[in-house]
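All protein chains but one are shown at their positions in the complex.
Should a chain be cited, it is by its letter among A and B, assigned in written order, with residues numbered from 1 in that chain.
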Amino acid sequence: MSGTGLDAESIPERQPVLRLSGASKSFGSVAALTDARIELYAGETHALVGENGAGKSTLIKILAGVHRPDSGTITVDGEVVEFSGTAEAKEAGIAVIYQEPTLFPDLTVAENIFMGRQPRGRFGMIDRDRMNRAAAALFEQLGVPMDPERQALGMSIADQQVVEIAKAISLDARVLIMDEPTAALSGAEVERLFTVTRALRDDGAAVLFISHRFDEVEALCERVTVMRDGAHVSTDLMSEVSIDQIVRRMVGRELGALFPKQEVQPRDVVLEVDGLTREGVYRDVSFSVRAGEIVALAGLVGAGRSEVVQGVFGVDPRDAGTVRVGGRALPPGNPRAAMRAGVALVPEDRRHQGLLLDLSIMRNATLTRRSRLARFGFLVGGAERREAEQWTARLQTRYGRLTDPAGTLSGGNQQKIVLAKWLATGPKVLIVDEPTRGIDIGTKAEVHRLMSSLAAEGVAVVMVSSELPEVLAMADRVLVMREGRLAGELSRAEATEESVMFLATGQEAA
Amino acid sequence: MSADTLTGRGAGRFRLQRFATWDVAIILATLAVIVIAAATVEHFGTSRNAGFLVLDLAPILLLALPMTLIIATGEIDLSVASIVGLTSSAMGVMWNNGVPLETIMPLCVLIGAILGAVNGLFVTALGLPSLAVTIGTLALYRGLAYVLLGDTAVADFPRQFTGWAIGNIGATSIPNVLIPMIVIAGLFAAVLHAMPVGRAIFATGSNPVAAAFAGIAVGPLKFWLFVVSGAVAGLVGVFWTLRYSSARADNATGLELTVVAAVLLGGVSIFGGTGTLPGVLAGVVLLTSLQNALRLASVSSEALTVVTGSLLIVSVLAPNVLVGVRTSMQRRRRRTRSPSPT
Partner (left out) sequence: MSLLTKAHESGSDAQARTGSTVLDMVLRFRALGLLLTLAAIVAVTAAVNPRFVNEQSIRDLLLAAAITLLLATGMTVVVLTRGIDLSVGSVLGLSAFCTASLLSENPGIPVPVAMLIGLGIGAVCGLFNGMIVHLGKVPPLVATLGTLYVFRGVVYFIAGGGRINASDMPGGFLDFGTARILGIPYLIVIAGVVLAVVAVFLSRYRAGRDMYALGSSPEAARLAGIPAGKRILTAYILCGALAGLGGVLYAARYGTVDASAGYGMELDVVAAVVVGGVAIFGGSGTVVGAALGAVLLTVISNALPVLSIDQFWQRAIVGALILGAIALDRLVGLRVKASLRKKDAHVG
């Protein structure tokens, strides 16, 4: 692989509107960016692609002034700038459109565009007519019919994004960053967004387009930058590189210090999911898991994997489908019944879903066992303490005192507390959602070893993971989800980074 | 998140560090108030006054018990005093219609439970903020109390009952109500601190999402707490009526403030998740003895509301201010300290 073709990283005679170089950024002990760079030129649409966790969002947030880089420089029109907040980035002409737009639902479209900058007339009063006309003019420029006097509440995501774009234009943004803007759009809506984006580009704006969908990247962008593990991999003209090459660059990674799963002869089917559907989130998902098996649920962020496992566990209601554990159906929307049947879910978002950050480590570790530990209804005699000590020791958790708030622990040790909470229930089905996200390498290996030994003991493990190396090393089978559906199933032998990625993105293998 | 923004959740997340110190501080403050009052206020230290103090304390403490549980889950019940008023009115009406007191009393507790269930339904089934709901029922229940009794009073309750409410055990100067009060307080303390449901209550207040992920039925839990709160308020309605031998629609008006103030003063976070019943007990004693002492020092009871109102604000404000000070200090310290490897 030639990698960075200098010829392609071109248009050198012009000065980039925006350039980020040598950027690094760490959150605690986790390095999100190591050596990121990107150059945007006026009048181009530039794609930024990479796996989940490659550092794209961090890069965007640095450009938007949300984060400050640990090292590296940002230049605008050749001049070095430092953003201490979003306002300054905005001032420099950088507008960001996030996947979830932030509008004022109660206000009109025109007001959303001009909030705080409303045109004023007599007595300093807001001139609504002028404001509405200005908004209408923006929509005309964008070629989108939209009523400026309409309330933002109830607008589709697509329309909200158009409003955000109109806002960006009204601010004379020269750089427009769009973070997976199409993730929630339908085909027609995507087309309209593209028309608008092309119009902007033709007017001389630089557009940075982040997407997982290669057909869109191909259709819209002139250049493409690939990121991997927080670093820049390559920048090429779209015409000079194939999708196949891009995917390979995205995933080309060392397996490193992973602990592969030990071979276990799968036994009886424990978990059966049939036709699971939740309107607007996922549809018709069916799979089964045997005791001793680790089944990975792979796919892109937003494909509906976490939602499916939450539906299985019952934290979220489901609209259709059945979940059976050991042949017995679970009632929908009832996590307690799921727990009684032996299902455990280690959720994706440790801080919001997994832990009570301000309660003690002991309370967190024993929360699921509170009724079991009680004697004649009372939790006395240090039963919780003994249980917590036993599990934290077994998982080699490092902490000060058991009474310290869980929020004081490091990410890896927090994850161990969540695991302890669920392993203590003695699950037959263990669902782990991003079990190693944001934790250090050493703990990662420990978690992998643990999952492997649990499977060996006959637990059926479902693992949602965005890290392909982890999926490939740990899973007996890989189920790939795309856009709320199961896109396919791969056996351990079939599963490669490419095959999973192609299923996840909907590209036919080249 | 709308309910959360109403309560300003997240503003004062500040927990276990405070926990120990606040409890100790409030107990010390309570002792100080009692000692100073006994030394400076005439009649405060007498056993007669101690008996009155217990009678004054009883309704506040009883209402504070379920209130502690509700606030620990991150909700609030402002309608408790109105439930006291409504059950008191109901008691008067039933008595006027010849229902025996033995039947009336359990019925009042039941009525309280039903009123609490209405609160609970609005909060859990509709997902409305409990603040807004219980402001509505505060007006509604008090209004219904007036509808039942108007501005009349029913005062001809049998002496054996009213006498018991204010009487002492045998020849001692220990009020009759003290023993049941201690039993009920002990029960709530056990539920909150030594039973699985107590763990669920704190978990819900600390992080309702994580609580739901741990299999806690957050909605039903809150609903039943409102029912319990209503039932206890019904019981207090009975006690209040008998104690003053008068069923009136305006009984216990404004008492919700004292109850909430006592609970917050006792170290329960208004954002849920932390608090202890011993702390709340201290808060109740502090507030009641302060009011009692000031009243003995002939400060008008209306003017006393300044004290209660200020304590309510300070008990929420103080931890927030402390957090602010602490974080700014930490920031300063971090700035001076060289970065160390994690």
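As a working rule, a contact is a pair of C-beta atoms (placed from the backbone, for glycine too) under 8 Å apart; a residue touches a chain by one contact, two chains touch by 3 or more.
Please read these numbers as outputs of a predicted model, since none were measured by experiment.
In the full assembly, the chain not pictured is in contact with A, B, by the touch criterion defined above.
From the options A:204, A:280 or A:442, the residue with contact to the chain not on display is A:280. Across A:21, A:34, A:75 or A:118, the residue that sits in touch with the chain not pictured is A:118. Contacts to the hidden chain, counted on chain A, fall at residues 86-87, 102-107, 111, 115-116, 118, 120, 124-126, 128, 151, 153-154, 156-157, 183-187, 279-283, 304, 483-485. Considering the complete assembly, chain B touches the hidden chain via residues 2, 5-8, 11-12, 78, 122, 126-129, 131-133, 135-144, 146-147, 150-151, 249, 254, 257, 260-261, 264, 270, 300, 302-310, 312-313, 316-317, 320-321.
Throughout what follows, only the chains that are shown with their structure count from here on.
We define each chain's centre as the mean of its Cα atoms; on that basis chain A and chain B are separated by 44 Å. Across the interface of their complex, chain A is touched by residues 13, 15-16, 190, 194-196, 198-200, 202-203, 206-207, 209-215, 217, 273-274, 342 of chain B. Residue ranges on chain A touching chain B, taken from their complex, read 28-29, 315, 335-336, 338-339, 345, 347, 352-360, 363, 366-368, 370-371, 373-374, 377-380, 403-405, 410, 421.
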